[in-house]
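Every protein chain but one is kept in place in this view of the complex.
Presenting chain A:
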Amino acid sequence: MKGIGASPGIAISKAYVLKHQNIEISTKEIQDIQSEVSRLKEAIKVSSIQIGEIKEKAIKELGEEEAKIFDAHLMILDDPEYTGQIEQIINNDKIAADNATNQVTEQFVAIFGSMDDEYMKERAADISDVGSRLIRNILGVKSQNLSEINEDVIIIAKDLTPSDTAQMNKERVQGFATDIGGRTSHTAIMARSLEIPAVLGLKDITSKAQEGDIIILDGLTGEVIVNPDKTTLKQYEDKKNEYENFRKELEELKDLHAETKDGHLVELVGNIGTPNDIEGVHRNGGQGVGLYRTEFLYMDSHEMPSEEKQYDAYKKVVEGMENMPIIIRTLDIGGDKKLPYLQLDDELNPFLGLRAIRLCFAEKDLFKTQLRAILRASAHGKALIMFPMISNIEEVRQAKVILEECKSELDTEQIAYDKEIKVGIMVEIPSAAVCADIIAKEVDFFSIGTNDLCQYTLAVDRMNENVSYLYQPFNPAILRLVKNVIDASHAHKGKFTGMCGEMAGEPLAALILLGLGLDEFSMSASSIPQIKKIIRSVTLKEAQEIAKKALDLATADEVKQMVQLELNKLNIEIV
């Protein structure tokens, strides 16, 4: 079977089938209304105690922030409209408490699920989680207790709810395989943060796998095999060992420099979205943060985050990285990223519209709040500021004027900040890449955002299946722009160029970028060890030769073939 590989790694273990839906709702007409109502009330009490307990466990194991979801569950359980409607239809329609609860829950799930707002859509899952708990308690059906798992298992479920993942015994769970869910679902996010291999969206794994079946799950390819034959089992056991050895080998690189054989040093740093992500950067031996995406702070919030709230988050990152450099990107919202509390007009062409720095200029107060918070955090470590979506030098100047305004405000208020704070831009618009030599005079560094740079340069929407084949980071046009940007920064002493797009973590691109002179590679923390391994296997001169060849090739495919050949010659293995 094939699903969506949502968290890498290979798991081979017994199936533990989680059955939430094996509940028979009674559809009979009832006689004793009073006793149904008291069954409901009793179940509400029990559910409330259970959720309280899960919340405590979640606070301990996952932290306050992750546990907040259970406060929402308690509020739903307390909602007079919800429980009131259930009671009402028990009375009016003479139906059993479980049936009534099921009907009302489904109604609310449908209302919230159809809303046009991501936040509200997510609430549908919470309501459904609370509803099924209530029904189980009405029926006295014990839910499977995932905290009691005491052997190694792969959990098979339709989907996993926050209650499930909070409760489960994380020591013994080797993998997840579910019917529904994608890469951004709750289950996927939990699996990645717990580093448990997961394959989601298998459609009918719950009917294909039985309790106790042997399951093979490959979280990288999305492959799942139920009851494999001996040969297949052996094959995957080998693959699992190989993968684990490879991870181990990479782990050993953790404390070594990202240095070529002839002593040329580059910086390998991580991309992060929240303060929690710095743990992964440390674990993988990252030497700093090349891209801190601050928009998550805004997107995960239900109101404009205050200066204090932002300051707390930035300070946490800056302090957490212990004097290593942190490049904080100012708000990059608009395009496909929206905020529930900021009304933006629908645009015909959002990717060419009011987004990122353009939006910040239009909403100057919002921009200044963020800049003040970043400046204040810079007093606690080494922060750098980066402006996204810069298309010309005037925007750089304008952004710097606003930054200066914030600095002098802080001066007047006698609040500390790093007076030498470095300022750079994302290079993701072709005009900025072409004119990098002009812009270089105004900035301390560049960071190339290859995802958008490719989209804009090649005029291709990579989410559009009909044209996504044109999305080619290895296209010579992109490589030449990258070279132009790097050269422009190196014309000034002390200025540097980094890259924070996906290409920076792409093993095939590493030697080209190294050869072009890229100073800093910023990527998902988990890619750092592999890129480090590649960099440590060559000399700068070899990489320069490869880069030079790449620039003269005609197509992206030719570039990739050439690099693969060179990697083979150098005996560098990539996964």
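Just so we're on the same page, contacts are C-beta pairs under 8 Å (C-beta built on N, C-alpha and C of every residue); 3 or more make two chains touch, one makes a residue touch a chain; residues count from 1.
We adopt the following convention: contacts and distances are computed from a predicted model.
Set against the options "Multidrug ABC transporter ATP-binding protein", "Xanthine dehydrogenase family protein", "Spore gernimation protein" or "Phosphocarrier protein HPr", the UniProt name belonging to the omitted chain is "Phosphocarrier protein HPr". When you scan A:60, A:230 or A:302 for touch with the missing chain, the hit is A:302. Contact with the undisplayed chain is limited, among A:16, A:108 or A:314, to A:108. Listed residues A:75, A:438 or A:574: the one in touch with the omitted chain is A:75. Counting the whole complex, the residues of chain A in touch with the unshown chain are 75-76, 78-82, 84, 108, 111-112, 115, 119-120, 123, 127, 302-304, 306, 340-343.
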